[in-house]
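Note that one protein chain is taken out, while the other chains of the complex remain in position.
Take a look at subunit A:
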Amino acid sequence: MSLKRRSFLKGAAGGGAALATAAVVSAPAQARPNKVMPPQAVGLLYDSTLCVGCKACVAGCKEANDLPVDVSTPDALWDTPLDIGPKTFNVIKVYAEGTADTKDQEKNGFAFIKKSCMHCVDPSCVSVCPVTAMTKHPQTGIVEYNADACIGCRYCVASCPFGVPQSEFDTPTPKIMKCEMCKHRQAEGKIPMCAEVCPTGATIFGPIPALTEEINRRKAMKAGEANVFERRVIGSGDTHERPAAKYLDHVYGEKEVAGTQFRHMSAVSFTKLGYPELREQSYSSQSEGIQHSLYQGMIAPVVVLGGLVWAAKRASHIEDEHPEE
């Protein structure tokens, strides 16, 4: 069949009209509300002002999750991950400005920050996964990954606003690698390794209500006054005393993208520490709202397809009526 330019454009216009009609007919896209915190949610609190940068959590994480070394230097002597990735679920990074001689200070100072999975309340990676390989545990809220269900589409990699899930690129059968809050250790009644090994309690584990209480307690502390800080897990009784820092009011993860189960406290603004400013509405609530409205009852797709068929039929009919043209 030889299709003339004129008849092609006619058909295309018809299809476009059908599409426009369908868009008007279907209900306006509405976002669903943010998901809420699971009832027995557990989480981690990272306090940048308590962190001394010992990287015990980085080493402990590797041990607990049986991860290989991640080299970034030419001599490849040490495990020196530059960021989280398929070989590293947890990393301590540094913000340093100017002479960098005072801790927890933005100008001429430095601060540490931990990067690992935020365990969002309404996670994008779970929302985008077409095969539910990424799931959020209904009770604990841990964002988990099932390699047996995964088809390797890497939508989760693209969807995460924190760049957490990462795919292995050095194997023909790649898996998604990310922190699962040491769920295997939690199943044995233990706590995540990063909280277990932290010598200052900069990373502490606990149920979300207890963590929230601890956050409020720390926010109420007067800067410079000696305070007691717990280690490992809320209620461990394993404490140490030190002067409190001047905390920011902003606790990262309380409101960002509907909240996360991994929260950060700091004296240096989070944009400087590499944590993006994010809105309170979760991305998955919006994208799911649009998608679920468009495909509701399959009405819109049927209308669009009908319009296209009609337009195509009409175009070929004209062609048949005037074979000499």
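What we mean here is this: contacts are C-beta pairs under 8 Å (C-beta built on N, C-alpha and C of every residue); 3 or more make two chains touch, one makes a residue touch a chain; residues count from 1.
By definition in this document, contacts and distances are computed from a predicted model.
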Among "ABC transporter permease", "ATP synthase subunit a", "hydrogenase (acceptor)" or "GMC family oxidoreductase", UniProt-listed name of the chain not shown: "hydrogenase (acceptor)"
Option from A:32, A:93, A:183 or A:250 whose C-beta touches the chain left out: A:93
Residue among A:217, A:240 or A:292 touching the omitted chain: A:240
Identified contact with the non-displayed chain, of A:37, A:54, A:153 or A:221: A:54
Options A:82, A:223, A:290 or A:309, residue touching the unrepresented chain: A:82
Sole residue of A:112, A:155 or A:247 that reaches the chain not shown, by the stated touch rule: A:112
Residues of subunit A (touch criterion as defined above) contacting the omitted chain: 2, 52-57, 59-60, 72, 80-83, 91-96, 99-103, 110, 112-113, 197, 199-200, 240-242, 272-274
